[in-house]
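With one protein chain held back, the other chains of the complex are shown just where they sit.
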Amino acid sequence: MNDIPEGDLLVILRHGPHGNSWLREGLDAALVAAAFGQRVSLLFLGEGVMALLKDQQEGPLGQKGTQPMLEMLGMYDIETLLVDRRALSERGIEVDDLCVSVSLVEGEAIAGALAHHRQILNF
Amino acid sequence: MILHILNRSPSASRVFQQTLDAMGPEDRLLLIEDAVQGALPQLVRYFEPVIGRLFALREDLASRGLDGRCDSRVMVVDVDGFVTLTEEADKTVSWF
């Protein structure tokens, strides 16, 4: 694990796409903060890692998918995407299966990420 | 030090595991709402890693008839104690 990233805001995402609006709400909060110049990092825990899978699509009723939003994060200078390594392996997901580039974290690095951000929002 | 606040029972939801994973060595955990069931001696094992830093909210215990049934290693605080815990923490994180 290289340096623990620091920042103003850590947004924790714990829900996958489509089942509810937590993921979109969390990403929205991250984008608002970034639009106002905050240094924002994302931490994907548990089912939140499903948000990162390639080949996601819009919902059966035409609900927007989250992949375009994830790809847009870089335009908001949100570059730090931390992903719980165990949550990936529990689901048989490899880093190559993800649609954006991420940093894997586990164990103490997760607590470290929380400690090194001024604010935390949990979604 | 971060105050983590959990409101789901460990016997109904696995959110407690994420909470524990995210806790640093000095962080504290406060059980509120349904999570206070985790203060029972039969369920407190889920919180073994944070014994000594584990709190439960008295008002939520009392409303469930659990005040007095808590494991002795759980520190019971009332709402004023909740406020104090919040003041002592750098920040708080809610898990739900």
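A and B are the chain letters, set down in written order, and residue numbers restart from 1 in every chain.
In this text, contacts are C-beta pairs under 8 Å (C-beta built on N, C-alpha and C of every residue); 3 or more make two chains touch, one makes a residue touch a chain.
Here is the rule we use: contacts and distances are computed from a predicted model.
> Assign the chain not included in the display its UniProt protein name, restricting the answer to "ABC transporter permease", "histidine kinase", "Sulfurtransferase" or "Glycosyl transferase family 1".
Listed in its UniProt record, the absent chain's protein name reads "Sulfurtransferase".
> For the chain that does not appear here, which of the shown chains does it touch in the whole complex?
A
> Contact with the hidden chain only, please: which chain A residues?
Output for chain A: 28, 31-32, 34-35, 37, 64, 68-69, 71-72, 75-77.
We take it that only the chains that are shown with their structure count from here on.
> Taking each chain's centre as its mean C-alpha position, how far apart are chain A and chain B in Å?
26
> What residues on chain B touch chain A, complex-wise?
So the residues of chain B touching chain A come out as 2, 14-15, 18, 21-25, 27, 91, 93-96.
> Which residues, counting only chain A, touch chain B once they are in their complex?
Residue list for chain A touching chain B: 12, 14, 45-46, 84, 108, 110-112, 114-115, 118-120, 122.
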